[in-house]
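Here the structure is laid out as structure tokens; the discussion comes afterwards.
With one protein chain removed, the remaining protein chains of the complex are shown where they sit.
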Amino acid sequence: MTIGPSRVIGVPRRRVDGRAKVTGQTRFADDLTLPRMLHCRLLRSTVPHARIRRLDVSRAQAHPGVHLVLTGADLPIPYGILPVSQDEHPLCVDKVRFVGDPVAAVVARDELTAIEAVDLIDVEYEPLRTIADPLDSLAHPEPRIHEYGDAGNIHKQVSLEFGDVEQALAGADRVFEDVFFYQGNTHLPIEQHASVAAKDPDGKLVIWSSTQTPHYLHRALAKALQLPAAHIRVVATPNGGGFGGKSDPFNHEVVVAKAALMLDRPVKICLTREEVFYCHRGRHPVLMKFRTGVKRDGTLTGMHLQTLLDGGAYGSYGVASTFYTGALQTVTYHVPAYRFEGCRTFTNKPPCGPKRGHGTPQSRFGQEVQLDKIAEALQIDPAEFRLRIVERPDTLTANYLRIGTIGLAECVHRVTAASGWAEKYRRLPRGRGIGLACSSYLSGAGLPIYWNDLPHSGVQLKLDRSGGVTAFCGATEIGQGSDDVLVGCVAEVLGIEPFDVRAVTGDTDLTPVDLGSYSSRVTLMMGNAAIQAAERARDLLAQAVGRKLDVPASRLVFADRRVFDAEQPGRGVTFQEAVCLAEAMSGTVGTTGSYTPPKSAAKFKGGGVGPSPTYSYTAAVVEVEVDPTTGWVVVPRVWIAHDIGRALNPTLVRGQVEGSVYMGLGEALMEEQAFRRLPARLSGALVHKFPSILEYKSPTSLDMPEVFTELIEHPDPAGPFGAKEVGQGPLLPIMPAVANAVYDAVGVRIDEVPITPDKILKALEAARDGKPGRYGPSSFPDIAWPEPLRVPPPWEGGDGRAVNETRRPKPTATGAGREPAVRS
Amino acid sequence: MNDRRSGGRARAHLTLHVNGEPIDVAFDAYKTLLEVLREDLGLPGTKHGCELGECGACAVLVDGEPVLSCLVLGVECEGRPIMTVEGLTTDGRLDPLQDAFADLGGAQCGYCTPGILMTARALLDRVPHPTREQIREALSGNLCRCTGYQQMFEAVEAAIGRVSAGDAAPGRPEAKS
Partner (left out) sequence: MMRLPEFTYHAPRTLAEAAARLAAAPGDTLLLAGGTDLLPNMKRRQQVPKAIVGLRHVAELQQIRGTGALQIGAGVTLTRVVRDPAVRAHYPGLWQAAAQIATPHLRNMGTIGGNLCLDTRCTYYDQGHEWRKAIDFCLKKDGQVCWVAPSSPRCLAVSSTDTAPALLALGAKVRLVSTAGERVIDVADLYRNDGIAYLTRRPDEILTDVLLPDAAGWRSTYWKLRRRGSFDFPVLSVAAAVRLDAGGRVAEARLVLGAVASQPLTAARAAGALQGRPLDDDAIAEAADLAAALAKPMDNTDFTLVWRKRASREFVAYALRELRGDDMRNVRLQVARQSLDHVA
């Protein structure tokens, strides 16, 4: 078959769901109203760590208009996103673990009635010591927040070594040691989480929910409610922003499902903004230490990274997050020997989890700021330095990540040229500065959350005699444009218009499984599955049309809603006729496609986090203006180049890049998930400092700089039409680039995020007093790390296995789901 | 205007003028315009992200000016022209702003979009040819977490002086940008 020039792919287009969004017709979860619908509110803990001594709901139950009050006793089975951390209950059983942990639920005729009734629930708590931060967790193994984990209040400790790092550092001309801190922050989607659950007319459960991962919610509901998954339907409504914050199954989802089943009436919940802050699952606060050895010419000899994560009160994706803080250091630059130790602790705060960049922005910040320091010490231009050490394409890194295409060098060239780097770096007047940083991100996690051998994404196509095509896929539209990718890929292969293709997505009754909108996996995985399904459909049509026209199928062209002979374009049929011919020839036309990522080269325990079919690359230059008297900092301009492989719809790709820059600047300059510790007489209560969208500072239109975006397009063989990810990677270089620019402007190092005026001023004052012009953590604690798993890197003859690992039998289950995905 | 349903809450009965139509409506008297629109008038196009006046998602036009419907009492809206995103489309034609936002990436998740469109509509009604700085200022009360605002600015600029192209005929509607 001949494929004509691209009609759809690569052309800036209106997204397929664009009209719905601008007319207000997109139906988000809270927009749904069903007959006889009731409303749910949760009572949340007002203490950070306590046993529930008494819970009396009788007054709430008696309140007029109340239909049901649920407590932990009604839902005893725990769940959680990772098989290794099944530590959440829909409503707390016996114990609360942070201010905001749900304790009871009221279902009433309207929301105000439910609010009134929640206030009538009496709870008595027996306070336990509050564990406030990781140092607290390390110092106080008791009282334990959870009865599982590696020890005391340590949730997870990991230790990996790829080559002899001490020897590598000994062989360096210089070893740089730096400690950084990255404060936690949250997703802040403008849509608050909402769910509507109901019993469908034949008695099965259906839930519409603002979730990024309907498949994982499906599994969690089956477990928590003890129902066969086949009798549960999860519909992921379009998400009003996700950014990772709607990737866990949430307690409110289980609660409304249970209530709907018990009452046989639809039940809705829409969280308040304060409650969204309690759902959190956002960026982990991370303290980290880098020891990096370099030769005089800039060559890296080895790197030793240690990270300490503040996990909050539950596991969430935390085990994966911990590995991610050390996974991608090797993907950007060649690191011949690498050691990583990570530790996640439980604390009495809302649980942290995956936010855009999942676990990697923190250590990317440290790495890129340290590179800036190294470049200065070695008197090499930071751009030139990075170009010297950039990793090579088609290689296997020290930690066995298989890299495909790398456009990083070109990204660096493009942003330095566009920004006038050579004329500006170290040449701008005091108070103005410019900084560079680079990054890389996965195009989809190579392994699923629960261990199985099944495809990660499936697409079904239905073609009928109307000429219409319906594409079914479990992927979830969270604003990133996944419906558009699905439709675009199908339309391109079949030579029809996107408007001819209907997308049905994110519905476990109707669509084949896609694992969800996380880890930047959808474009690559769903896209490949869609292409496969469309190519199979095209083959069926081509056979039928070829027979009708007496032309070899291989000579047929699909374009302009026609199927025609490449040698005689006038000879052909309409697309609709082609479908009819195929239907007549071989019956109803339906095809499937699926995608499973290639097997990882990493065979060691923990090697499940980091592998990806391919990686995207980004470089950014940020310009800042800093007032040396107050430390006030403004970012007027950002230049960013992203190695996308191929932009399927450039309008959407640019939107993802600019949106990443926006979110990165928020993290760099102002966003902070901060907590307040109260005096001992309030049991040291630990409360979210300001769970509001006013005091959690998200940049406004006036705070957003001009962004100059360049897309680097060298199609990657692993991607659909060559595409790689764009949703997360472009966020990563922004924070370190801001820090490096601040140094260029006023000569002080802010080794901590967010970079605020008071910190800059403190560093400036320190410099004035003859002390190091720096603000940041002074040390990394002594942690008793486990013996590392020693994995010889590929260039030392390694085969991806640890030499000191006691091996378990490889699981063969298909979807049993009892084995941890992050094989840890 | 207030009465009390049996055993229940105080109710308001009044006539609202929404998107050019007078509508008799009865609602719980404590409700804000946001709640009345979404829950009592079946107009869920207007969104909410905080209900405290801190995000701009619920912006609608009252008396032609953008206001936050989460902080307007329903009982204070009688007789005042109210316009929501559902009223932007006239005779099946999209407003030029809607076309531009759809074509140019102005809407990603689409959740802040109705509030932004209403705000931008009011700007263009008052200042037909705004500068980038005026657009930036006018939209400074609408938070967006997806776009970084730049494609919104470009969409507003593209809509300046543009006559509605209408809903494109089925066929090649996407071939617009």
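Read from first to last, the chains carry the letters A and B; within each, the first residue is number 1.
Going forward, a contact is a pair of C-beta atoms (placed from the backbone, for glycine too) under 8 Å apart; a residue touches a chain by one contact, two chains touch by 3 or more.
Worth saying up front: this structure is predicted, and the values here are computed from it rather than measured.
Undergrad: Tell me which residue among A:G404, A:P699 or A:P720 touches the hidden chain in the full complex.
TA: A:P699
Undergrad: Return the single residue from A:V687, A:L732 or A:A745 that touches the missing chain.
TA: Spelled out, the listed residue whose C-beta touches the missing chain is A:V687.
Undergrad: Which residues does chain B use to touch the chain missing from this display?
TA: Spelled out for chain B, the touching residues are 2, 9-10, 29-32, 35, 48, 50-54, 56, 59, 65-68, 70-73, 75-76, 119, 127, 131, 133-134, 136-138, 140-142.
Undergrad: For chain A, which residues lie in contact with the unshown chain of the complex?
TA: 30, 44, 46-47, 99, 111-112, 115, 119, 270, 272-274, 625, 627, 629-632, 634, 670, 676, 678-679, 682, 685, 687-692, 694-695, 697, 699-703, 756-758, 761
Throughout what follows, only the chains that are shown with their structure count from here on.
Undergrad: Can you work out the whole-Å distance between the CA centroids of chain A and chain B?
TA: It comes to 31 Å between the two C-alpha centres.
Undergrad: Name, in rising order, each residue of chain B that touches chain A in their complex.
TA: For chain B paired with chain A, touching residues are 7, 9, 28, 30, 38-39, 42, 44-52, 54-55, 57, 84-86, 88-89, 94, 97-99, 101-114, 117, 136-137, 139-153, 167, 170-177.
Undergrad: So in the complex, which bits of chain A are touching chain B?
TA: 12-28, 30-31, 33, 64, 110, 112, 187-192, 238-243, 272-273, 478-481, 497-499, 651-652, 654-655, 658-663, 692-694, 698, 700-702, 704, 706-707
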